[in-house]
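Here the complex is missing one protein chain, while the rest keep their positions.
The chains carry the letters A, B and C, assigned in the order they are written, with residues numbered from 1 in each.
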Amino acid sequence: MSKNLLNILFIGDIVGEPGLSLLDTFLPSLIDKHEADFVIANGENSHKGKGINRSIIKRLYDLGVHVITGGNHSFAKWKVFDYMKEDGNVLRPMNYPKGNPGYGFGIYDIPDFDQKIGVLNLQGRTFMQPIDDPFTTADWVIERMKEETDIIFVDFHAEATAEKLAMAWHLDGDISVFVGTHTHVPTHDARLFPNGMGYISDVGMTGSFDSVLGMDKNTSMNRFKLGTPHRYRLANGNNHLCGLLTKVNLESAKCEHIEPIIYPSFNSSNLGD
Amino acid sequence: MSKNLLNILFIGDIVGEPGLSLLDTFLPSLIDKHEADFVIANGENSHKGKGINRSIIKRLYDLGVHVITGGNHSFAKWKVFDYMKEDGNVLRPMNYPKGNPGYGFGIYDIPDFDQKIGVLNLQGRTFMQPIDDPFTTADWVIERMKEETDIIFVDFHAEATAEKLAMAWHLDGDISVFVGTHTHVPTHDARLFPNGMGYISDVGMTGSFDSVLGMDKNTSMNRFKLGTPHRYRLANGNNHLCGLLTKVNLESAKCEHIEPIIYPSFNSSNLGD
Amino acid sequence: MSKNLLNILFIGDIVGEPGLSLLDTFLPSLIDKHEADFVIANGENSHKGKGINRSIIKRLYDLGVHVITGGNHSFAKWKVFDYMKEDGNVLRPMNYPKGNPGYGFGIYDIPDFDQKIGVLNLQGRTFMQPIDDPFTTADWVIERMKEETDIIFVDFHAEATAEKLAMAWHLDGDISVFVGTHTHVPTHDARLFPNGMGYISDVGMTGSFDSVLGMDKNTSMNRFKLGTPHRYRLANGNNHLCGLLTKVNLESAKCEHIEPIIYPSFNSSNLGD
Partner (left out) sequence: MSKNLLNILFIGDIVGEPGLSLLDTFLPSLIDKHEADFVIANGENSHKGKGINRSIIKRLYDLGVHVITGGNHSFAKWKVFDYMKEDGNVLRPMNYPKGNPGYGFGIYDIPDFDQKIGVLNLQGRTFMQPIDDPFTTADWVIERMKEETDIIFVDFHAEATAEKLAMAWHLDGDISVFVGTHTHVPTHDARLFPNGMGYISDVGMTGSFDSVLGMDKNTSMNRFKLGTPHRYRLANGNNHLCGLLTKVNLESAKCEHIEPIIYPSFNSSNLGD
């Protein structure tokens, strides 16, 4: 079969064991159902809500994930630092300053295809740490990536919707797909940008929704109400997977289709129609 | 007809003339189509992207809006301050400190119904100005509102998803509907909370999406790339309305149905199926 | 002897053992030299740079401290929470929300005097947690304190110089002395305000100055340069005490004299004059 669309499945921030268990149960069949050719997952919260470790990385690979992106929690667990220097499929935001371990982008073979895909992980600065400029970082990295492939997928880990949209307008025309991560809430604005880039402000999280961002809701309420530190604990219950399916034209490198996946879907009606 | 569901239509942050024109064209027919009994709209950006004025307020009333909520831009235009003291249907966040003009909540007759609805506008503090605590404010105001009605609709204008969810868990069981506003991006998490509250993290905006949050995208990109001030201008083009329809049981005051409305829908596929 | 001036000695944020050791060595003789009648010390960083514990509290009392104030690190060590409920001489900022342990102000007997002194601890919100409004908190607490004494000493623990000065103008005329804490850098603006309040923006810290704010300087540089978390360690070396001597008129409750104490003084010249 001559197929000219590449199906990329992205999994939003995996939060601890509830998120990982969901993936154990559903990811293989989702890959199957959507005929996903390449799977990327954000793993910055996969280890108890903060950071990642080697056994989780292996577990995700075994489930069919090809590349794992990160964010502001990528550097939470120092034990994984050495590993991050070796494994080019585990990314952390590229615009952390030189001197930090790990890779911020990679060019990967697409299984069963004769083409490559580039994945770039960036992080915003508004309401976050003042690291290097993600805009100029994107400029030079994408130029380098384009020497090897035009199919480029960007995970921009950022808090502010304005920064996500400004970056999206900056990148439209140069990349195939832009996904936002970090807020842990899926957005309802998946769309095609004028120059062929697939866009979503945030893919959302994969974990417990009987929670605040995957963590115990009572702790979070106490932090807001009392203003004092209270130790976070992982939540469990009402677990959902938030992902995104995109279809990229292999000749034009443009995105032809973008579709959020929330599984199982949220309960939004008692009216039965 | 004995009807026991109240249909409430909420319109997300209206950004300038593009948003207002959309409402001119579509709001009456949307009200009709969804048989909306009560219409609430967030107007904090309706006047050129920042603030509101008397003629816009009148225009919204004429289109069928019953209550106008606000946010951090409610105090942008001082000319409207005197008006805000008179008109209890134009709200601004309740938890701005005493001494500021305007109302933060109201109890309103529902046309053609024998019941009342309470609307409360609150504002978050994470990544925003440090105003009064929205949690304790909610507590005493809602207690007072409940003396008059159990049907309570809250617009929580906030940046951080964690603060929105913490507030939602705090209010579930006490109110009928919780909507988030301010990020100008609609979220895909509309759902019913365990104790019967309808919830969405953000309704999104009503205005130009060929933009960054409704404002000129080049200005926004310059601000992010250069770090220096550049004057905002309103954007236009690719205009969409982001709203939310909720159905509240008049006996239990619980939300039975919650459904985002994005009109026209975003272009998310070229594949024609 | 009929003495009508009250000498109050304040010690700026004590940072860990280097700060405590300095006090062991010098505080009794400083009290003696300046004939201090009442001694207040900020202890929020006294336990390894973060928080305080019972044995440090006892140690400070034994050295002649009457009241210990706090700040954003007051709630760092939960083991001291129960103690804070019992001992009214250990304060934490008053404007932390209800539900937190501890006292935010107290009225104390002045040894050898027939009068009382009130001490109030407040915390700012600019660039800090959004706790309760320190301005309205100050208003009602000071009114209550004035039922018992007009001699009121305020430690305003805050980051932004603008917030400190705004609060100072708000309080001048109502209190005797205003000291700022938290930045760990002594300011050179000790002065008398027009209505008789002694003012300094920040008293500075008591600890190692071969450091960044009392903590290991290499860790701090790494945090700024790399943008990633690195574990703080206490610094040691080039230890200085930063304090403030104020003299308050017992009849008028006005401050007559304000004088920073930095001991030993910093090395600012090799020129020998």
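Definition applied: contacts are C-beta pairs under 8 Å (C-beta built on N, C-alpha and C of every residue); 3 or more make two chains touch, one makes a residue touch a chain.
Keep in mind it's a predicted model, so treat the numbers as computed, not measured.
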Where the missing chain makes contact, among the chains that are shown: A, B, C
Among C:Ser74, C:Asn95, C:Thr183 or C:Thr206, the residue in touch with the chain that has been omitted: C:Thr183
Per the touch definition above, residue among C:Ile8, C:Leu120 or C:Leu213 touching the missing chain: C:Leu213
Touch residues of chain B, complete complex, unshown partner: 75-76, 96-97, 99-100, 129-131, 225-229
Positions on chain C contacted by the hidden chain, ascending: 126-127, 133, 135-136, 159-163, 165-167, 169-170, 183-192, 194, 201-202, 204, 209-213, 217, 220-221, 223-225, 247, 256-260, 262, 266-271
Residues from chain A at the interface with the omitted partner, ascending: 97, 125-126, 130-133, 136
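The rule is simple: only the chains that are shown with their structure count from here on.
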Chain copies touching (chain A, chain C) - same or different residues, decided at half shared: same
Computed distance of Cα centres, chain C from chain A, in Å: 46
Whole-Å separation of chain centres (CA-atom averages), chain A against chain B: 29
Residue list for chain C, restricted to those that touch at least two other chains: 97, 130-131
